[in-house]
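Contents: one structure, followed by commentary.
A protein chain is absent from this complex, but the other protein chains hold their places.
Moving on to chain A:
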Amino acid sequence: MTPTTTEHPPRPKKKNKADTPEQGIFKSRLLPWLFLLPSLLILAVFLYYPAIETLRLSLYQSSVFLGTERFVGLENFVELLSSPVYHQSILQTLVFMVITVTLGIALAFVLALLANRPIRGAKVYRLLLIYPYALSPAIAGTLWLFLFNPEIGLVNALLDSWFHIKPRWLDTPFLAFALVCGAAIWKSLGYNVVFYLAALQNIPGDILEAAQIDGAGSWQRIRYILLPMLSPMTFFLVFTNIVQALFDSFGLVDILTRGGPVYGQTGITSFLIYQLYLDGFSNAKTGFAAAQAVLMLILVGAITVLQFRTGGKQVHHGA
(Lines give C-alpha, C1' and ligand atoms only; values in the text may rest on other atoms or scores of the structure.)
Protein backbone atom coordinates (compact mmCIF):
# COMPACT_ATOMS: atom_id res chain seq x y z
CA MET A 1 0.00 0.00 0.00
CA THR A 2 1.41 3.21 -1.04
CA PRO A 3 -0.59 6.16 -1.15
CA THR A 4 0.81 9.19 0.51
CA THR A 5 2.61 12.07 -0.73
CA THR A 6 6.23 11.43 -1.01
CA GLU A 7 5.58 8.21 -2.71
CA HIS A 8 3.87 9.19 -5.92
CA PRO A 9 6.10 9.23 -8.99
CA PRO A 10 5.87 11.74 -11.73
CA ARG A 11 4.09 10.30 -14.68
CA PRO A 12 6.59 9.14 -17.24
CA LYS A 13 5.88 9.84 -20.85
CA LYS A 14 3.66 7.55 -22.82
CA LYS A 15 5.43 5.51 -25.45
CA ASN A 16 4.10 4.57 -28.82
CA LYS A 17 2.61 1.12 -28.96
CA ALA A 18 5.17 0.01 -31.53
CA ASP A 19 8.14 0.58 -29.22
CA THR A 20 6.89 -1.60 -26.42
CA PRO A 21 7.70 -5.28 -26.02
CA GLU A 22 5.07 -7.50 -27.54
CA GLN A 23 3.03 -8.41 -24.58
CA GLY A 24 2.90 -12.04 -23.72
CA ILE A 25 6.42 -13.10 -24.55
CA PHE A 26 6.50 -15.74 -21.87
CA LYS A 27 3.72 -18.28 -22.11
CA SER A 28 2.12 -19.47 -18.92
CA ARG A 29 -1.32 -19.26 -17.41
CA LEU A 30 -0.23 -19.70 -13.84
CA LEU A 31 3.03 -17.74 -13.55
CA PRO A 32 1.69 -14.19 -14.00
CA TRP A 33 -0.84 -14.76 -11.23
CA LEU A 34 1.86 -16.22 -9.03
CA PHE A 35 3.97 -13.09 -9.54
CA LEU A 36 1.01 -10.84 -8.80
CA LEU A 37 -0.24 -12.82 -5.84
CA PRO A 38 1.85 -11.20 -3.06
CA SER A 39 1.01 -7.67 -4.14
CA LEU A 40 -2.67 -8.40 -4.73
CA LEU A 41 -3.00 -10.24 -1.43
CA ILE A 42 -1.56 -7.32 0.52
CA LEU A 43 -3.64 -4.76 -1.34
CA ALA A 44 -6.77 -6.81 -0.76
CA VAL A 45 -6.22 -7.44 2.94
CA PHE A 46 -4.65 -4.15 4.04
CA LEU A 47 -6.19 -1.70 1.64
CA TYR A 48 -9.38 -2.85 -0.03
CA TYR A 49 -10.79 -4.65 2.97
CA PRO A 50 -10.16 -1.72 5.40
CA ALA A 51 -11.61 0.64 2.80
CA ILE A 52 -14.82 -1.37 2.68
CA GLU A 53 -14.81 -1.68 6.46
CA THR A 54 -14.47 2.08 6.75
CA LEU A 55 -17.56 2.48 4.58
CA ARG A 56 -19.47 0.00 6.74
CA LEU A 57 -18.30 1.52 10.03
CA SER A 58 -19.37 4.97 8.91
CA LEU A 59 -22.96 3.74 9.17
CA TYR A 60 -22.56 2.55 12.74
CA GLN A 61 -22.28 4.18 16.07
CA SER A 62 -19.77 2.30 18.09
CA SER A 63 -18.70 2.28 21.65
CA VAL A 64 -15.18 1.04 22.02
CA PHE A 65 -15.57 0.77 25.76
CA LEU A 66 -18.63 -1.42 25.60
CA GLY A 67 -17.50 -3.13 22.43
CA THR A 68 -20.91 -2.57 20.85
CA GLU A 69 -21.96 -1.37 17.44
CA ARG A 70 -25.34 0.08 16.56
CA PHE A 71 -26.53 0.68 13.02
CA VAL A 72 -27.45 4.33 12.63
CA GLY A 73 -27.55 4.74 8.85
CA LEU A 74 -26.42 8.16 7.70
CA GLU A 75 -26.69 9.72 11.14
CA ASN A 76 -22.91 10.16 11.46
CA PHE A 77 -22.84 12.07 8.18
CA VAL A 78 -25.81 14.23 9.15
CA GLU A 79 -24.15 15.04 12.45
CA LEU A 80 -20.85 15.85 10.73
CA LEU A 81 -22.30 18.01 8.02
CA SER A 82 -24.32 20.02 10.50
CA SER A 83 -21.46 20.41 12.95
CA PRO A 84 -19.94 23.90 13.18
CA VAL A 85 -16.70 22.30 14.39
CA TYR A 86 -16.50 20.22 11.26
CA HIS A 87 -17.38 23.16 9.02
CA GLN A 88 -14.56 25.15 10.51
CA SER A 89 -12.19 22.23 10.15
CA ILE A 90 -13.03 21.86 6.45
CA LEU A 91 -12.59 25.56 5.85
CA GLN A 92 -9.24 25.88 7.59
CA THR A 93 -7.97 22.72 5.90
CA LEU A 94 -8.82 24.19 2.50
CA VAL A 95 -7.20 27.53 3.34
CA PHE A 96 -4.09 25.74 4.61
CA MET A 97 -4.02 23.60 1.48
CA VAL A 98 -4.35 26.50 -0.95
CA ILE A 99 -1.70 28.59 0.83
CA THR A 100 0.88 25.86 1.21
CA VAL A 101 0.40 24.29 -2.22
CA THR A 102 0.48 27.57 -4.16
CA LEU A 103 3.31 29.23 -2.28
CA GLY A 104 5.28 26.01 -1.92
CA ILE A 105 5.20 25.18 -5.63
CA ALA A 106 5.72 28.77 -6.84
CA LEU A 107 8.73 29.17 -4.56
CA ALA A 108 10.18 25.83 -5.62
CA PHE A 109 9.68 26.72 -9.29
CA VAL A 110 11.61 29.97 -8.94
CA LEU A 111 14.39 28.37 -6.90
CA ALA A 112 14.75 25.47 -9.32
CA LEU A 113 14.98 27.88 -12.26
CA LEU A 114 17.66 29.89 -10.48
CA ALA A 115 19.62 26.84 -9.37
CA ASN A 116 19.46 25.46 -12.88
CA ARG A 117 21.21 28.50 -14.36
CA PRO A 118 24.77 27.81 -15.47
CA ILE A 119 26.49 29.78 -12.74
CA ARG A 120 29.50 28.86 -10.64
CA GLY A 121 28.67 26.66 -7.70
CA ALA A 122 25.23 25.79 -9.09
CA LYS A 123 25.77 22.21 -8.02
CA VAL A 124 26.36 23.26 -4.42
CA TYR A 125 23.25 25.42 -4.40
CA ARG A 126 21.23 22.55 -5.80
CA LEU A 127 22.45 20.16 -3.14
CA LEU A 128 21.74 22.62 -0.34
CA LEU A 129 18.25 23.27 -1.64
CA ILE A 130 17.20 19.66 -2.02
CA TYR A 131 18.61 18.22 1.18
CA PRO A 132 15.57 19.11 3.29
CA TYR A 133 13.74 16.52 1.19
CA ALA A 134 14.80 13.96 3.77
CA LEU A 135 13.15 15.90 6.61
CA SER A 136 9.96 14.55 8.10
CA PRO A 137 6.94 16.61 9.16
CA ALA A 138 7.54 15.50 12.75
CA ILE A 139 11.12 16.77 12.72
CA ALA A 140 10.01 20.00 11.06
CA GLY A 141 7.48 20.40 13.87
CA THR A 142 10.13 19.72 16.50
CA LEU A 143 12.59 22.29 15.15
CA TRP A 144 9.96 24.98 14.71
CA LEU A 145 8.54 24.30 18.17
CA PHE A 146 11.89 25.18 19.66
CA LEU A 147 12.66 28.09 17.30
CA PHE A 148 9.33 29.76 18.05
CA ASN A 149 9.12 28.91 21.73
CA PRO A 150 7.85 32.19 23.22
CA GLU A 151 10.20 32.10 26.23
CA ILE A 152 13.43 30.48 25.12
CA GLY A 153 13.12 30.30 21.34
CA LEU A 154 15.67 32.07 19.18
CA VAL A 155 13.08 33.97 17.15
CA ASN A 156 11.61 35.69 20.19
CA ALA A 157 15.05 36.32 21.65
CA LEU A 158 15.92 38.25 18.51
CA LEU A 159 12.54 40.00 18.26
CA ASP A 160 12.83 40.97 21.91
CA SER A 161 16.27 42.48 21.57
CA TRP A 162 15.46 44.31 18.32
CA PHE A 163 11.84 45.38 18.78
CA HIS A 164 11.05 44.51 22.39
CA ILE A 165 8.22 42.21 21.40
CA LYS A 166 7.64 38.61 22.35
CA PRO A 167 4.75 37.22 20.30
CA ARG A 168 2.98 34.17 21.73
CA TRP A 169 3.39 32.23 18.50
CA LEU A 170 1.63 29.08 19.54
CA ASP A 171 -1.20 30.63 21.56
CA THR A 172 -2.24 33.34 19.13
CA PRO A 173 -4.61 31.81 16.55
CA PHE A 174 -3.44 33.63 13.43
CA LEU A 175 0.23 33.42 14.32
CA ALA A 176 -0.09 29.70 15.01
CA PHE A 177 -1.86 29.17 11.70
CA ALA A 178 0.79 31.13 9.82
CA LEU A 179 3.51 29.22 11.65
CA VAL A 180 2.09 25.86 10.60
CA CYS A 181 1.78 27.10 7.00
CA GLY A 182 5.38 28.33 7.08
CA ALA A 183 6.69 25.07 8.50
CA ALA A 184 4.74 23.05 5.93
CA ILE A 185 6.06 25.14 3.04
CA TRP A 186 9.59 24.92 4.38
CA LYS A 187 9.33 21.18 4.77
CA SER A 188 8.01 20.49 1.29
CA LEU A 189 10.39 22.86 -0.47
CA GLY A 190 13.16 20.29 -0.84
CA TYR A 191 10.75 17.76 -2.30
CA ASN A 192 9.35 20.21 -4.85
CA VAL A 193 12.77 21.54 -5.86
CA VAL A 194 14.09 17.99 -6.35
CA PHE A 195 11.39 17.16 -8.85
CA TYR A 196 11.53 20.49 -10.66
CA LEU A 197 15.30 20.21 -11.01
CA ALA A 198 14.99 16.66 -12.33
CA ALA A 199 12.47 17.88 -14.90
CA LEU A 200 14.53 20.93 -15.86
CA GLN A 201 17.58 18.83 -16.47
CA ASN A 202 15.66 16.79 -18.97
CA ILE A 203 14.70 19.75 -21.10
CA PRO A 204 16.99 19.76 -24.11
CA GLY A 205 19.16 22.87 -24.08
CA ASP A 206 18.93 23.39 -27.82
CA ILE A 207 15.27 24.38 -27.60
CA LEU A 208 16.08 27.20 -25.21
CA GLU A 209 19.11 28.19 -27.22
CA ALA A 210 17.07 28.33 -30.40
CA ALA A 211 14.50 30.52 -28.65
CA GLN A 212 17.22 32.81 -27.43
CA ILE A 213 18.69 33.13 -30.90
CA ASP A 214 15.21 33.95 -32.14
CA GLY A 215 15.24 36.81 -29.67
CA ALA A 216 13.14 35.44 -26.83
CA GLY A 217 13.99 37.12 -23.51
CA SER A 218 14.26 35.30 -20.19
CA TRP A 219 10.68 35.96 -19.27
CA GLN A 220 9.42 34.83 -22.66
CA ARG A 221 11.50 31.66 -22.46
CA ILE A 222 10.05 30.91 -19.04
CA ARG A 223 6.51 31.75 -20.01
CA TYR A 224 6.33 30.08 -23.41
CA ILE A 225 8.83 27.24 -23.16
CA LEU A 226 9.70 26.25 -19.61
CA LEU A 227 6.29 26.69 -18.03
CA PRO A 228 4.51 24.51 -20.63
CA MET A 229 7.30 21.95 -20.70
CA LEU A 230 7.30 21.68 -16.94
CA SER A 231 3.54 21.45 -16.73
CA PRO A 232 3.44 17.65 -16.37
CA MET A 233 5.73 18.05 -13.36
CA THR A 234 3.68 20.93 -11.96
CA PHE A 235 0.58 18.80 -12.40
CA PHE A 236 2.23 15.96 -10.50
CA LEU A 237 3.48 18.28 -7.76
CA VAL A 238 0.11 19.99 -7.26
CA PHE A 239 -1.44 16.60 -6.72
CA THR A 240 1.20 15.28 -4.33
CA ASN A 241 1.30 18.57 -2.45
CA ILE A 242 -2.45 18.50 -1.95
CA VAL A 243 -2.19 15.00 -0.56
CA GLN A 244 0.69 16.16 1.65
CA ALA A 245 -1.32 19.11 2.93
CA LEU A 246 -4.27 16.85 3.71
CA PHE A 247 -2.40 14.00 5.40
CA ASP A 248 1.26 14.71 6.12
CA SER A 249 0.35 17.86 8.01
CA PHE A 250 -0.65 15.56 10.87
CA GLY A 251 2.84 15.06 12.28
CA LEU A 252 3.64 18.74 12.02
CA VAL A 253 0.41 19.83 13.70
CA ASP A 254 0.54 17.13 16.38
CA ILE A 255 3.97 18.24 17.53
CA LEU A 256 3.83 21.97 16.88
CA THR A 257 0.34 23.01 17.99
CA ARG A 258 -1.68 19.90 18.85
CA GLY A 259 -4.45 21.36 16.76
CA GLY A 260 -4.66 24.53 18.82
CA PRO A 261 -5.04 27.28 19.77
CA VAL A 262 -8.80 27.49 20.05
CA TYR A 263 -10.42 29.88 17.63
CA GLY A 264 -14.14 29.90 17.02
CA GLN A 265 -15.51 26.39 17.37
CA THR A 266 -12.26 24.46 17.55
CA GLY A 267 -8.49 24.71 17.31
CA ILE A 268 -7.38 26.78 14.35
CA THR A 269 -4.87 24.15 13.26
CA SER A 270 -7.24 21.19 13.78
CA PHE A 271 -7.26 20.10 10.17
CA LEU A 272 -9.47 17.28 8.89
CA ILE A 273 -6.95 14.50 9.47
CA TYR A 274 -6.28 15.77 12.99
CA GLN A 275 -10.00 15.85 13.75
CA LEU A 276 -10.33 12.31 12.41
CA TYR A 277 -7.51 11.10 14.65
CA LEU A 278 -8.98 12.82 17.71
CA ASP A 279 -12.43 11.35 17.16
CA GLY A 280 -11.15 7.91 16.22
CA PHE A 281 -8.57 7.46 18.92
CA SER A 282 -8.86 10.07 21.67
CA ASN A 283 -12.64 10.21 21.77
CA ALA A 284 -13.09 6.58 20.68
CA LYS A 285 -15.92 7.46 18.29
CA THR A 286 -15.00 4.91 15.64
CA GLY A 287 -18.06 5.26 13.43
CA PHE A 288 -17.90 9.03 13.54
CA ALA A 289 -14.22 8.94 12.54
CA ALA A 290 -14.99 6.46 9.76
CA ALA A 291 -17.63 8.84 8.40
CA GLN A 292 -15.00 11.58 8.36
CA ALA A 293 -12.69 9.26 6.45
CA VAL A 294 -15.42 8.67 3.87
CA LEU A 295 -15.97 12.41 3.45
CA MET A 296 -12.23 12.99 3.07
CA LEU A 297 -12.09 10.20 0.53
CA ILE A 298 -14.78 11.96 -1.46
CA LEU A 299 -12.75 15.17 -1.18
CA VAL A 300 -9.58 13.43 -2.43
CA GLY A 301 -11.57 11.82 -5.24
CA ALA A 302 -13.11 15.14 -6.26
CA ILE A 303 -9.72 16.87 -6.27
CA THR A 304 -8.22 14.06 -8.35
CA VAL A 305 -11.01 14.20 -10.92
CA LEU A 306 -10.76 17.99 -11.09
CA GLN A 307 -7.01 17.71 -11.42
CA PHE A 308 -7.11 15.27 -14.27
CA ARG A 309 -9.80 17.27 -16.05
CA THR A 310 -8.02 20.59 -15.93
CA GLY A 311 -4.47 19.26 -15.81
CA GLY A 312 -4.94 16.86 -18.68
CA LYS A 313 -5.47 19.70 -21.12
CA GLN A 314 -2.41 21.63 -20.06
CA VAL A 315 -0.04 18.70 -19.96
CA HIS A 316 2.54 19.18 -22.62
CA HIS A 317 4.55 16.16 -23.50
CA GLY A 318 7.63 17.90 -24.70
CA ALA A 319 9.38 18.05 -27.99
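By our rule, a contact is a pair of C-beta atoms (placed from the backbone, for glycine too) under 8 Å apart; a residue touches a chain by one contact, two chains touch by 3 or more; residues count from 1.
Going forward, contacts and distances are computed from a predicted model.
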item: Which of "TIGR00153 family protein", "Tungsten-dependent benzoyl-CoA reductase subunit BamC", "Glycerol-3-phosphate ABC transporter permease" or "Alpha-E domain-containing protein" matches, in UniProt, the chain that is not displayed; value: "Glycerol-3-phosphate ABC transporter permease"
item: Contacting the left-out chain in the complete assembly, out of A:83, A:142 or A:172; value: A:142
item: Which of A:111, A:181 or A:238 contacts the chain that the document leaves out; value: A:111
item: Interface with the undisplayed chain - residues on chain A; value: 1-10, 12-13, 15, 19-26, 28-29, 31-33, 35-36, 38-40, 42-43, 45-51, 53-54, 57, 111, 114-115, 117-119, 121, 125, 128-129, 131-140, 142-147, 152, 154, 157-158, 161, 186, 189-190, 194-195, 197-199, 201-204, 209, 212, 218, 232-233, 243, 246-247, 250-251, 254-255, 273, 276-277, 280-281, 286, 289-290, 293, 296-297, 300-301, 304, 318-319
